[in-house]
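Sending over a structure as structure tokens; questions will come in a sec.
All protein chains of the complex are present and in place, except for one that has been dropped.
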Amino acid sequence: MDAGLLSPVWAGTEVAALVRDEDWLAAMLTAEAGLAAAQATLGVIPSPAAAVIASVAARSGLDLVALAVKARDAANPVVGLVSAFTAEVAGTDSAAAEYVHKGGTSQDILDTAAMLVASRAFAVIDTDLRRTAGALTRLAAEYRLTPMAGRTLTQHAVPVTFGLKAAGWLSLVLDSLDRVGALTFPASLGGAAGTQASYVEAAGAGPEHGLELATAFASALGLADPGIPWHALRTPLADIASVTTHICGALGKLALDVQGMTRTEVAEVAEPTAEGRGISSAMPQKQNPVLAAMIMSAARQVPLYATVLQQSMVCEDERSAGAWHAEWQALREVLRLTGGAAATAAELAEGLRVFPDRLRANLELTDGAVVSERLSMVLAPLLGKTAAKKLLGRVALAGDGPFEEALLADPEVAEKLDAETVRGLLDPSGYLGSSGLLVDRVLERARSVLA
Amino acid sequence: MDAGLLSPVWAGTEVAALVRDEDWLAAMLTAEAGLAAAQATLGVIPSPAAAVIASVAARSGLDLVALAVKARDAANPVVGLVSAFTAEVAGTDSAAAEYVHKGGTSQDILDTAAMLVASRAFAVIDTDLRRTAGALTRLAAEYRLTPMAGRTLTQHAVPVTFGLKAAGWLSLVLDSLDRVGALTFPASLGGAAGTQASYVEAAGAGPEHGLELATAFASALGLADPGIPWHALRTPLADIASVTTHICGALGKLALDVQGMTRTEVAEVAEPTAEGRGISSAMPQKQNPVLAAMIMSAARQVPLYATVLQQSMVCEDERSAGAWHAEWQALREVLRLTGGAAATAAELAEGLRVFPDRLRANLELTDGAVVSERLSMVLAPLLGKTAAKKLLGRVALAGDGPFEEALLADPEVAEKLDAETVRGLLDPSGYLGSSGLLVDRVLERARSVLA
Amino acid sequence: MDAGLLSPVWAGTEVAALVRDEDWLAAMLTAEAGLAAAQATLGVIPSPAAAVIASVAARSGLDLVALAVKARDAANPVVGLVSAFTAEVAGTDSAAAEYVHKGGTSQDILDTAAMLVASRAFAVIDTDLRRTAGALTRLAAEYRLTPMAGRTLTQHAVPVTFGLKAAGWLSLVLDSLDRVGALTFPASLGGAAGTQASYVEAAGAGPEHGLELATAFASALGLADPGIPWHALRTPLADIASVTTHICGALGKLALDVQGMTRTEVAEVAEPTAEGRGISSAMPQKQNPVLAAMIMSAARQVPLYATVLQQSMVCEDERSAGAWHAEWQALREVLRLTGGAAATAAELAEGLRVFPDRLRANLELTDGAVVSERLSMVLAPLLGKTAAKKLLGRVALAGDGPFEEALLADPEVAEKLDAETVRGLLDPSGYLGSSGLLVDRVLERARSVLA
Partner (left out) sequence: MDAGLLSPVWAGTEVAALVRDEDWLAAMLTAEAGLAAAQATLGVIPSPAAAVIASVAARSGLDLVALAVKARDAANPVVGLVSAFTAEVAGTDSAAAEYVHKGGTSQDILDTAAMLVASRAFAVIDTDLRRTAGALTRLAAEYRLTPMAGRTLTQHAVPVTFGLKAAGWLSLVLDSLDRVGALTFPASLGGAAGTQASYVEAAGAGPEHGLELATAFASALGLADPGIPWHALRTPLADIASVTTHICGALGKLALDVQGMTRTEVAEVAEPTAEGRGISSAMPQKQNPVLAAMIMSAARQVPLYATVLQQSMVCEDERSAGAWHAEWQALREVLRLTGGAAATAAELAEGLRVFPDRLRANLELTDGAVVSERLSMVLAPLLGKTAAKKLLGRVALAGDGPFEEALLADPEVAEKLDAETVRGLLDPSGYLGSSGLLVDRVLERARSVLA
């Protein structure tokens, strides 16, 4: 039993119910039914037999635990499944049983099932990324010009806007959506070693049958036509690896920023509250940013699990003895962790609470030093670039009271700039650069992607 | 449900039944009971209350799925568990319920449970590594001086012995056993932020109570005394990561070599047969080396999952918001994959079939060229090192019939060595170096480690 | 000094000369010159000053070692570089020196330089992948219907053709080329925290200036317009990570298959010979497949180094304190390892020697058992599916002499099939399925991609 006790990020989420052992088993049976249907369409097997196969597949009562243990015999679950499923079909119609898995090979069934499972998971992931993007769109628009401290290497740097920050998160999610949209989920139909010979033999047809059957098989299952068999050509899985890694990277960036902004000392945003959420077992005052923590748990795991998939591209011969077998659990994990992260991110983005007064208070913490870059640029033509920077560094780092005061008190500054000018220059909202237009650019892209 | 359908390497093995969600839940309840027991021992709570807590923990009927979903509230399963378990205890004895999780914090319970689960898994792993080592000991001894082709960069190089190869595998397994033996599984008792303040407060005692309670807690559970709280000091998990990676590296080396030797063209060894094992769904002639393939599936995954654990050392503050949460599933996976690989390796090593005639046939495939290094060394003093090597390269790579024949026909060789000498030098069993003594050295170590 | 002594895969290759420290330094200076040029175009600084800056950048004699050590002060090399380069410019024209790095920030310069370096490296990689694809196209066409043993889980499975195998390698390389073609290399122009405020301030212009300057900057350098600043939005690097991983996966698959086929016992292909290549320091008979070994060395490293880049997507704030800094060396490595692997693969594919007699000899090794799947399908309607498979398994695995003979001697077989039919069915070239058409499909795609 793996109910998600150790992975709260996906426990109880929609994606979790699509990738269980039960779901993989059902997808394998769907693949067997799809094969029979495609073969019936092309006249290789009788249509009634295909109908029986489909019907038994849909109501199959195979023993999952027994199949899992039996999978040790073949190092994959399909051999045992074919045998058990054939017996099940025979129980209904012994003639139809002869047509089960006709010309089939384990990898065609398992790879096709994997693509069925993955495509269903990505449909959910896509929806949750769109929800996330929608919520971030609203935040970016609402806080388009709300100044806050921009931070680099942990230190206040220059002002940014919260809208720009949200637009940055949004642009990453849009990047992810682009990549999800480019994925294809091909059926697999190669026969024992990728020549489709068994299917051709089974049909007693010419070599073109292999290609036609692949097309019909894919079509019956709503998957992409594979073009050529991909048993040992693992681009589809490498792409899923890259895309799930990108998604978790994008959402991880969002989560890590939210964590930084929820720190007790910073307190600029807070996660959405919900009954019972974020509480500690012992500390009554705590409200933990648990959504971000769960997203981070996925962002830390997925790139490594995805690497298993990417390394499995390097596999020997027509079917490897290990690389293929390493993929299945890794694939399940990247799907459900990414799905859980996306669902959690949608919840986080839709309910994120923003505290503009705290944004401002923190921005004012350095008493204007956060715009010393601007002052430096204003003073540069008057004092020289190096001298200007040196002067401001001296004032800012001296620790002689508030920056504004120290600046006004500095004779060198006073000689060049009057107090009012200095005060004007120290207003962070005057130093936001192209922030608003940059936000607009992302919003425009979002409208197009989310349309 | 995760019965191992996607991970045949551990499906149905002993370790799989130790690391399920159910087992983690039971271990968390054991930790709660252990805390109560330790506090009773030190007089912090009444002994009868501790007894009730232990008894309810042992027969607890908590709803695993509900707890998993509930874990999303706190980003960990303990907060919900404490609440549900307290209610369960209250159902038996409402006074005792007040003593559940007294001074406790989520991480103490979960980390302690993780160590309980890990220590049980490693007990099984240790046993299976010992079985593997025992079997390899027998192979190394039996084939101590049985020559076979040594291969480097895929090509026959010089002769080795099968016993030396087995001794090499054995030495890696002994290395793994050493590392397993050095692991410690500490209990975790830090309180909310590692000061043990809540436990001290609960006891109304002095600061030494924290240390004493940790000792009593560890002792009650059969775990190691933690010394200091390790909430944010993750050496115990980093060590498990390193050790599981080593084990899977060691067993992966064995599996990869077995795969190379079972190739149709090589056929020097074969996996143990068993009813139904290694069969293909379509090809009647196949006998797939499935044990090695399953071991490889683990060897490809574990180093990456282990990296999650190692990267979680870099965690912020007194408890991180993500690094900790990323560990649990990764830990479970490295334990059961390693456990499955060890059980499978024991089966493989104990039943490995060795075909000495094939070892010899392959060794003779190059008609003596496999000892051209030796000839080169014999000819070097006679012709000069470079000239000797050049001559032999020319003969070996000319492709003019068998090497021995070509060599004897070469006038330059004939001038220096008579035919009988050449034939004697070409005997692979005469060029085994220290193989036998190296085998002995490993066998001696094995005797000491396995004693 | 890092001349590639530890990385023969790229030592002396074209890509190696594009990613050295010297090249990064030059690219940073190019970025500074590009900034000045763009600002001159938009009237922010005087054109003569930009010309001086460009000219000094082109002939700069900065001390690389000193800059590297100095980089420790800022945790990046740009701060020191700007200071030293400004002094260099001042040596020529002190007025122009005031315009160096105007409004600039370290990350704009370094990220832009990284994209310059990467785009140059990918131009070479693209060329070498096209060379590889071209060579594989020829192999796939030439050996379109040349039968050989298809292998799964290390065992002979059913026949394939060498052309189909080459077409498979080719299709992976075409997948890689598609992904290389989709990469973009954006300039970076965000200012201190991604608002472009310093550039706007320097221009004394409105907010639209930031966007315009970014466009002009990118255009001056031949890079893509960034759209928005990407200091903390690392999709460009994550994409490079995914694509280099894919390339090394594709080439690693090719290399691993070549290694399997060059094994002494298999000997179906050999690497191109060259004076001094593949020799051993001690064994005169050796001809090591060194090209494949070097490709494998890259394929084993790149997915891990690429993971550094992918994990750096999770970076805090407007500029992270570590994630950014971890990227540079990892980026250099994935570029040069991938570039070296591509150059090596082109050499390997263009010169690969194929031995059709060995392909056939190995295919005949099982005396026809390699097509027992076909026999099984022919016998299935006569005996029932299960009985047919059982019968053939019995014959194939009995080890009673050659398969064909044993088959003909089997009374059950003889009852159903005459000897001539059996002999006909045992011809591997009769069981190639759609191989030829699948090859054609890949060749057609190659024509389109390589056109």
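The letters A, B and C name the chains in turn, as written, and every chain counts its residues from 1.
The working rule: contacts are C-beta pairs under 8 Å (C-beta built on N, C-alpha and C of every residue); 3 or more make two chains touch, one makes a residue touch a chain.
No experiment lies behind these values; they were computed from the predicted model shown.
Q: Looking beyond the chains shown, say which of C:34, C:77 or C:229 touches the absent one.
A: Answer from the full complex: C:77 touches the omitted chain.
Q: Looking at the full complex, which residue from B:43, B:402 or B:433 touches the chain that isn't shown here?
A: B:433
Q: In the whole complex, not just what's shown, which of A:86, A:119 or A:262 touches the removed chain?
A: A:262
Q: Which residue numbers on subunit C touch the omitted chain?
A: Contacting residues on subunit C, toward the hidden partner: 1-9, 11-12, 20-22, 24-25, 64-65, 67-79, 82, 101, 103-106, 191-192, 198, 255, 259, 274, 276-283, 288-290, 292-301, 304-305, 307-308, 311-312, 321-323, 325-326, 328-330, 332-333.
Q: Touching residues of subunit A against the unshown chain: what are they?
A: 149, 151-158, 259-260, 262-266, 279-280, 282-290, 293, 362, 365-366, 369-370, 372-373, 375-376, 389-393, 396-397, 403
Q: Which parts of subunit B face the unshown chain closely enough to count as touching?
A: Against the missing chain, subunit B presents residues 75, 98, 103, 150-154, 157-161, 164-165, 167-168, 171-172, 175, 191-202, 207-211, 227-229, 232-235, 238, 242, 245-246, 249-250, 252-253, 256-257, 260, 296, 299-300, 303-304, 307, 310-311, 313-321, 373-374, 377-378, 380, 384-385, 431-438, 441-442, 445.
Throughout what follows, only the chains that are shown with their structure count from here on.
Q: Take the average of all CA coordinates in subunit B, do the same for subunit C, and state the distance between these two points in whole angstrom.
A: Here the centre of subunit C sits 32 Å away from the centre of subunit B.
Q: Please report how many Å separate the Cα centroid of subunit A from that of subunit C, as a whole number.
A: Distance between chain centres, rounded to whole Å: 24 Å.
Q: Two or more other chains touching the same residue: where does that happen in subunit C?
A: Within subunit C, residues 151-154, 157-158, 260, 373 contact more than one other chain.
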